[in-house]
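Sharing a structure here in structure tokens format.
Only one protein chain is missing; all other protein chains are in place.
The chains carry the letters A and B, assigned in the order they are written, with residues numbered from 1 in each.
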Amino acid sequence: MGKVKVATVWFSGCAGCHMSFLDIDEVLIDLAGRIEFCNSPITDLKVFPEGGVDVTLVEGAIGNEEQLELARTVRAKSKIVIALGDCAVTGNVPALRNGIPPRELIEEIYGTSRTTNGALPYEVVPRLLERVRPLHEVIPVDYFLHGCPPPAGLIAKAVLALLDGKTPELTGADLKFG
Amino acid sequence: MDKLRVKIDGRTILAAPGKTILEVAAENGIHIPTLCHLDGLRDVGACRLCIVDLYGQLVTSCTTKVADGMEIGTQTETVRAYRRTILELLFAEGNHVCSFCVSNGGCELQDLACELDMHSVRVPYTYRRERVDATHPRFLIDRDRCVLCGRCVRVCQEVEGAHTWGFAERGATARVITDLAVPWGTAESCTSCGKCVEVCPTGAIARKGASNAEMRKHPDLVAELTERRARG
Partner (left out) sequence: MAGRLDVLVCSGGACMSSHSLEVKEELVRQLEAHHLADEVRIVETGCMGPCQYGPLVLVYPEGVLYKNVAAADVAEIVSEHFLKGRVVERLLFRSETADRIIQERRSIPFFEKQMKIVLANCGAINPESIEEYIGAGGYEALGKAVTTMTPEGVVAEMKASGLRGRGGAGFPTGTKWDFVRREKSPKKVVVCNADEGDPGAFMDRAVLEGDPHTVIEGMAIAAYAVGAQHGYVYVRAEYPLAIKRLRSALEAARKLGFLGDRIFETAFSFDIEIRVGAGAFVCGEETALIASLEGRRGVPRIRPPYPSTSGMWQLPTLLNNVETYANVRHIVARGSAWFASIGTEQSKGTKVFALSGNVRNTGLVEVPMGTTIGELIYDIGGGVPNGKRLKAIQTGGPSGGCIPVPYLNTPISYETLKELGAIVGSGGVIVLDEDTCMVNLARYFVEFTASESCGQCVPCRSGLVRMLDILDRITRGEGAMDDLALLEELANTIKRSSLCGLGQTAPNPVLSTLQYFRDEYEEHIRHKTCPAAVCAALFVAPCEASCPAHVDVPAYVAHLSNGDFAKAFDIHMKTNPLPGICGRVCYAFCETKCQRAQIEEPVAIRDLKRSMADYAMEHKLAGPKPRARNGQRVAVVGSGPAGLSCGYFLAQLGYETVLFEALPIAGGTMATGIPTYRLPRDILKADIDRIVRAGVEIKLLSPVEDLDELLADGYGAVFVATGAMKAQTLALGDPLPRGVVTGVDFLKGIHVDGTSEVGAEVVVIGGGNSAIDSARAARRLGAKHVTIAYRRAKADMPASPEEIAEAIEEGVEILDMTSPTGVVGGGRVEGLRCARMAAGPFDASGRRRPVESDQAEIVLPTSMVIVAVGQEATGELLRGAGIEVAKGGLVPVDPVTMSTSRPGIFAGGDATSGPATVVEAIGAGRRAAIAIDRFLGGNGILEPEERVEVATDYDEDAYTQERARAVPPMAAAGTRIRSFAEVRGRFAKEQAIEEARRCLHCDRKQTEDGVCCGSSAGEAAGATTR
């Protein structure tokens, strides 16, 4: 049996969820033998595999057009999509900007910054969406791992269950926001 | 007086007349989720989370008195699904990105999400943006986190007798206000007793300087107070 293909992507979030994933300690050794890490900020593979993957863990909320596009690719090419952490599940901190028009936001942050000399990044960077959205508002999501970040044990529990071909049982304290 | 015979989740239970379904269930170790209910305060049945199935009708257990022969389901599929939808609606209308519960776990809304198996909020969030009122020297209110349970209003009215808190407007714009919608710090009727802080189920009403890990609330204080007062 071939290795299970796993990808992780990082949208609007602080990378804390990826850190928490790495915090699963010795389980990583077990995982290393069973999974093949595809596109992931950890491996620095930047292109989502053409042939698709079995599982994708998505950290972060959807805040700009590039993330929206990639989220759709993720859905199209993944058998299972997991929202990893509160930003992906609820929008969380990145969503605090919702309600402020993106233009005002950009002007405030870049226009008044000394390092950018007031240049506004309209051209090269992806356009901001009017609102930051949780992942499931954009694509269908199969499982939700709550927490800011989700506890390492919770991530291990979910991933290991999937590797064993089981449905991860996420109940009670597993569903704790924050 | 004679005990009544009721059936809760298939269990036959003897109950004293005049008690609510919620009280009888609690006395018998059957947990029903609640939010606007608080021991010691008048029940209003506003949050609808304590709904139970009574012959196919959904009634709030905090306000429905037991009657002989009643058959009640507290965990039926429908009841659980509706409670979860209602909870999702609560999450969607406010803004519960909050530093409180992350640190101290002391949020009843967070507990309900775990209890009711809420995996995600399926309706779009509103991302409400209300101003924080920190004009009171000791307390503050962040209305984005308010779930309009009305516990502050009732405790202020029924226990403290100050009537500082009240409701204003209606529908989606309904909110709790102090006096005639003046900044809390200038609300003359407020006695600064802090009971509203203790009963608030979320991080909406908080003590200044203790808004994170240090913040511990004591909603059970009210029941204690009312009991003691009754004893005189």
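The definition used in the following text is that a residue touches a chain if its C-beta (ideal position, glycine included) is under 8 Å from a C-beta of that chain, and two chains touch if they have at least 3 such contacts.
Everything numeric here is computed off the predicted structure, so don't read it as measured data.
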- From B:Val24, B:Leu148 or B:Ala162, the answer for touching the chain not displayed is B:Leu148
- By the document's definition of touch, the residue of B:Ala26, B:Leu54 or B:Leu89 touching the omitted chain is B:Leu89
- Query: Which of these touches the unseen chain: B:Gly69, B:Gly171 or B:Gly232?
  - Reply: B:Gly171
- Item | Sites on subunit B contacted by the missing partner chain, in the whole complex | 44-49, 51, 58, 60, 63, 82, 85-86, 89-90, 92-93, 122-124, 126, 147-148, 150, 166-167, 169-174
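In this text, only the chains that are shown with their structure count from here on.
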- Item | Chain centre separation (subunit A, subunit B; CA means) in Å | 34
- What residues on subunit A touch subunit B, complex-wise? 83, 89-93, 95-96, 98-99, 131, 133-134, 136-137, 141, 143-144, 148, 170-178
- Touching subunit A in the complex: which residues of subunit B? 91, 95-98, 101-102, 105, 107, 110, 113-115, 117-122, 124-125, 127, 129
